[in-house]
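A single protein chain has been removed from this complex, and every other one stays in its place.
Right after this comes chain A.
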Amino acid sequence: MLAKQTQQKALHWLGRQLFNRDDPEAFFDPLLERINPMWVQEYTPARVEQILSETGDTKTLVLKPARRWSGFRAGQHVNICVEVDGVRRNRTFSLSSSPLLWQEQGLVTLTIKRLPGGLVTNWLHDHLQTGAVIGLGEAFGDFLIPEPAQPVLFIAGGSGITPVLSQLETMAAQDYRAPVTLLYFVRTRDDVIAREKLLALKARYSALTLNIIATNESREPRYLRGQDLDTVPGIKARQVYLCGPKGLMDLAQGLLSERGFADADIHSTFFSVPSANLGNETLGGEVQFESSQMMVDSEGDATLLEIAEAAGLTPRHGCRMGICHQCSCRKTTGTVINRLTGQTSGPGEETVQLCISVPRGPVSLDL
């Protein structure tokens, strides 16, 4: 084992000398991709085996990642990358299948809802075909089932059901010995994602109580209310898992803290919602410099470079006019506007030029 590691280290060192890059194994990727895209080394390639329609606006992708992928735990998410019109786009989605499916058949699923105006989700829905290969990162996230078993309450909304599907499948398979309740909020009955799967789970896993609530079928919207929680047996002893749109998450947080729940017993995971549509004149926002562990507020059309310098940081830069790219930096989240072109960036991880990028809303930088 040790010998193998040393050997690998030596090879990696040699690769760096020969190919001038920290990931020498990816040097021949552009050629390999042409021969067999599953041989690409830079990311874990995953072949689209099947595309299933869940609802009118939600599809499940069945993926077969290359065997070197490290697997995941139920409730975790994963970054995928796809190339849309020459631009690589990274987005995070929850894995909706159980880790057992990966262990037994080498498959994982992502259940993806079409977001209005969403560049990647719409592309996935409209252009991704069976047989295509997309990039997969390693799984991450701590939205995990309690071990050893404890009573659990899931509150999910819309496509926030995806990590919960993975968790319920896993719990059913290992016959998780504690009461499990799912409150699942959907706009209308037609919007229930994975209805058959949920019903089948309920039939074969007796510990599960399933309560699907349509919010928009009555005249008055029917949102989460205190009574929904109070009727859950033994609610006080439950670990609560939240995943859904911001409105539902906020409502649930409020009701739970009213009932004296400790923060440690509430687990929530982010759920991608399209950011509020700010007008073009609404510039500035909270800028987080991750490596410097610093957070500053900005107003107006100050550029990221100016904001960083005002905060006492000295990012590498050159011309300050968008020519030399000395100041190019990784943006991990948030939207910026290019001062030269007026163009708005995507919300995901990408490289931006600090000297001509103006934040629009909160932005995180790898700086």
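Please note the rule applied: contacts are C-beta pairs under 8 Å (C-beta built on N, C-alpha and C of every residue); 3 or more make two chains touch, one makes a residue touch a chain; residues count from 1.
Simple rule for what comes next: contacts and distances are computed from a predicted model.
Enquirer: Pick, from "Putative monovalent cation/H+ antiporter subunit C", "Acyl-CoA desaturase", "Sigma-70 family RNA polymerase sigma factor" or "Manganese ABC transporter ATP-binding protein", the protein name that UniProt gives for the chain of this complex that is not shown.
Expert: The chain we cannot see is recorded in UniProt as "Acyl-CoA desaturase".
Enquirer: Among A:Asp29, A:Asp265 or A:Glu286, single out the residue that touches the unshown chain.
Expert: Of the listed residues, the one touching the omitted chain is A:Asp29.
Enquirer: Would you mind spotting which of A:Lys64, A:Arg89 or A:His267 touches the chain that isn't drawn?
Expert: Only one of A:Lys64, A:Arg89 or A:His267 touches the chain omitted from view, namely A:Arg89.
Enquirer: So that we can see where the missing chain sits, which residues of chain A does it touch?
Expert: Within chain A, the residues touching the omitted chain are 14, 17-18, 20-21, 26-31, 34, 42, 83, 85-90, 318-319, 321, 323-326, 328-329, 341, 343, 349-351, 353.
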